[in-house]
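Worksheet: one structure, shown below.
A single protein chain has been removed from this complex, and every other one stays in its place.
== subunit A ==
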Amino acid sequence: MTTLKLNGRSVDTDAAPDTPLLWVLRDHLGMVGTKFGCGAALCGACTVHLDGEPVRSCVTPLSAAAGRAVTTIEGVDGKVAAAVLSAWDAIQVPQCGYCQPGQVMSATALLARNPRPSDAEIDAAMQGNLCRCGTYPRIRAAIHAAARRLEGGT
């Protein structure tokens, strides 16, 4: 039995400790907002926060997450996440939407540590998140918009 601090709650799971966190979330706990895209840390669809840092849950064993704060798209909140989501709404980012939980998690982590990222810093932080539908121009615009929102601008 492993205990996770998941979205602020304590959750027990009997999944084997070497099970990737992604599959614990999806199959064992029924939290399917975190997506499977590649299983090899190549696409970012499975991005969650571990103690506030973005990680690829498909290559993070359950044992590595035990005792640390796990935040998923279902639980991400606070000022930065709210700014990101409202920018995502205003710019109308999603198409198929499958990559979007991962994009939002990566963007939120970026803005939490760098409230005014440059284009190059956005590239660096978001390079691991693929969007097969090609929403990149809007992702970039939405991150800038969220940064302005956080600064108290428009």
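A few notes on this one:
Here, a residue touches a chain if its C-beta (ideal position, glycine included) is under 8 Å from a C-beta of that chain, and two chains touch if they have at least 3 such contacts; residues count from 1.
Note that in this section contacts and distances are computed from a predicted model.
The protein name that UniProt records for the chain not on display, among "Protein-arginine kinase", "Cytochrome c, mono-and diheme variants family", "Fe-S oxidoreductase" or "Aldehyde oxidase", is "Aldehyde oxidase". Mapped onto subunit A, the interface with the missing chain covers residues 15-16, 19-20, 23, 26-28, 30, 32-40, 42-43, 45, 72-74, 85, 88-89, 92-101, 104, 122-123, 126-140.
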